[in-house]
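Working notes, beginning with the structure itself.
Only a single protein chain was left out; the remaining protein chains are all shown in position.
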Amino acid sequence: MSGSERVWNARQKNREQRLARAAQALDDKLQGKIAPAAQLADLLYAVLEPGDRVCVEGNNQKQADFLAKGLASLDPARVHGLHMLFSVLALPEHLDVFEKGIADRLDFSFSGPQAGRLAKLAAAGKLNIGAIHTYLELFGRYFIDLTPRVALVAAQAADRHGNLYTGPNTEDTPAIAEATAFSGGIVIAQVNEIVDVLPRVDIPADWVGFAIQAPTPHYIEPLFTRDPAQISEIQVLMAMMAIKGIYAEYGVQRLNHGIGFDTAAIELILPTYAESLGLRGKICKHWALNPHPALIPAIEAGFVESIHSFGSELGMEEYIRARPDVFFIGPDGSMRSNRAFSQTAGHYGCDMFIGSTLQIDLQGNSSTATLGRIAGFGGAPNMGADARGRRHASEAWLKAGAQARAGKNTIPRGQKLVVQTVETFREHMQPAFVDKLDAWQLAEQARMPIPPVMIYGDDVTHILTEEGIANLLLCRTDEEREQAIRGVAGYTAVGLGRDKRMVENLRDRGVIRRAEDLGIDKRLATRDLLAAKNMKDLVRASGGLYNPPKRFRNW
Amino acid sequence: MSTSYLEASARERILAVLDAGSFSELLPPAQRVVSPHLGQLDAPVSFDDGVIIGEGRLGGKAVMAAAQEGGFMGGAVGEVHGAKLVGLLQRAIRKQAAGVILLLETGGVRLHEANAGLIAVSEVMRAVLEARAAGIPVIVLVGGANGCFGGMGIVARCANTVIMSEEGRLAMSGPEVIETANGVEEFDSRDRALVWRTTGGKHRYLIGDCQTLVNDDTDAFRTAAIAALAQSGPTALSLAALEAEQDMLRRRIADFGQADDPMEIWAALGIVKPQAVPMLEAETFTAMTERHRIQGTA
Partner (left out) sequence: METLNYRFANGSRRIKPAPELVGVVSSGNLEVLIEDAPGSGACAIEIKTAARGFGAIWEAVMQDFFQRWQLADTRISINDMGATPAVVSLRLDQAVAAMTEGGQ
């Protein structure tokens, strides 16, 4: 059989056929790459073929909602067997395509609002989940074995050539569009407006097949805004321990904060508590972080040198524009985010990740999985994992690595600080520390090959609760590790089950450090330590540039 | 360093507003005068039933004072809570206090206590009017997160002076109730900026339901309360004053009844940049608007 029989450009020829069908179906309504919203269905029927891998851009924040609705409205007799790819499965339409028989296979990273319905559909056998990924992992597979054939993306604006401006909420678009465009696929973008001249070009027209002006602007969810009024005294105490016991201790200059009130409390006491400890310039200079409003006072106080973001945050646009030295800004003055690169920075370039969780077991495995919900992972596992491929050294990385390997006969290595912060009891007196993670049961229910763990115990270096900090790097045996965890688990069953003598010994060795051991006066742990105590304070701190979304106003 | 009135507990507020060290509590928690109803519903009680009452000094003058704790049942008024307020107002008359200072934060009637709660609020209304008739000025402070709603909103409006922060809200029906009854197009209760434009301190100041607008700061409330006490003239309701108030209300609904948004009202009152109003600090706001606002009579 000679090699000349094989066709080597089948995908390109097929792409041309799809484009030809589209041109025929839209006729003179198609102007260059600009297609009319009223003919979205015609375009999709022309461009899609049964069995296609289709990526619908559902990011953490930006959603291609008009295109998703259009896809979910198609006739399954004409379009079926699709293999869906989502960073975030956020909209009802993302699951409607399965209920209607348009799609039958799914790979994704995070599911947030649809987690409950996803679990129900999975249990009923209506989906076929390939795998649940982290964001960067999924983007990586777009270039290996999960390459989209058709990508439905969202952008702020297009020009008449089909160049796209994605602006502050660029997010996942470059990764999705590049993989699709350069493998013979077709990119369709919904845009809020079509203009003659874009502020800047984020996605070149060469990568774009079609652009459509959606009837209403795509919705962006403010996920990273935390009202300081909701931060409790306990969270302030834990924030003080984090700063004195970890940030100062290791000299953490480069970091990522997971989402939540615990980390918002840390951000808000940098200008007050951290300043009083003389730490400005010594910690928290470089961030892989979305533009958290709670970080405004620390930026204004001179703690922060740089921030690269995964996406933007509603209301922060003008503040970001006014701080071009700190954020990543285009020549037009608006920010550009990029989830893939921020994830990479968080994985390899940061010395510490700190985030909250729902459950921790006796080995330090940390999970946010709950029964009846398939929520997925998002990006946290990339930040909350030791970066074994890393080679460059920093003070914090070397110190952590040395602590982990002290007394062992192994070659020296650094290690990333991965801190899990959690109150020992959650709402309704649910313990955060458990013998067995709910993830095991969820895996059985949802027929997953292994239990879904957000952060593995052997990556966790510190556990911080209102009871103190357990430094797992200094534990020499599995038993010590377990007792160190029990020692900060307070009055939960796990905590009450401690070996008191061992825990005392661990405290003497500094493996467990309580607030008093860190020299922290608990009476100072009040909300007065917050540089901003409410949303209005944040607006004032920004000089009036920050414009909070309506749901956060109380004026 | 400023102290947020909104964040402070009722106990902290009353101590911060009155002269330092002058407050002496009546029916303190140690006396355990608790709600007789909540136990039957297997609900937690509070030792002071959510309201602190007592005597003290304000700017040197002998006053009675009460502060509702918004954290307990939303500050709602039950039988004991209401009786404490009524008793305080009656005591003010007996002792000829220089004034009664009411730090209100409440959703109104405590529905758990049904008729007892309803009766309690109406008795408070009557007691406020009796105190005024006896020459005792009643000064209301509204600045808590729950606002002052329901029947107690009416009580506030019966006082001589209402002092509010922008974060405070004063109304009868709550935003969710309006939305449920009239639909989201009429009033979107999740549009918090709208809720505050409609019921918050600045709007109330501009349309004549509150006399003083202060920053969210216990010192600012204290200073305003002292000034209100010093300035209060005749406290009793007179026929002339009531007729003038009715006239104001008639004109108000005629002039502004068709407006879709409070900002239209502010513009109509002659305020040049109404959209800038929410972010102004209290002093700047007052200076800019006091000659434009509707002067409600007390």
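Brief remarks follow.
Just so it is clear, A and B label the chains in written order, and each chain counts residues from 1 on its own.
Everything below uses one rule, namely that a contact is a pair of C-beta atoms (placed from the backbone, for glycine too) under 8 Å apart; a residue touches a chain by one contact, two chains touch by 3 or more.
Every value quoted in this text rests on a predicted model; they were computed, and no experiment measured them.
Touching the chain that is not shown, out of A:233, A:300 or A:499: A:233 (per the contact rule at the top). Only one residue from B:43, B:111, B:133 or B:184 touches the chain missing from this view: B:43. For the chain missing from the display, the contacting residue among A:202, A:262, A:466 or A:482 is A:466, taking the whole complex into account.
The chain omitted from view is touched by exactly one of A:261, A:425 or A:440, namely A:425.
Where subunit A meets the chain that is not shown, the touching residues are 232-234, 423-425, 427-429, 466, 490-491, 496, 522-523.
Looking at subunit B, the residues touching the absent chain are 9, 11, 28-30, 32, 39, 42-48, 50, 69, 71-72.
The rule we apply is simple: only the chains that are shown with their structure count from here on.
Mean C-alpha position of subunit A lies 44 Å from that of subunit B. Of all the residues in subunit A, the ones that touch subunit B in their complex are 229, 527-528, 533-534, 536, 539, 544, 550-555.
Note for the complex: subunit B touches subunit A at residues 1, 4, 6-7, 145, 166-167, 190-194, 196, 200, 202, 216, 278-279.
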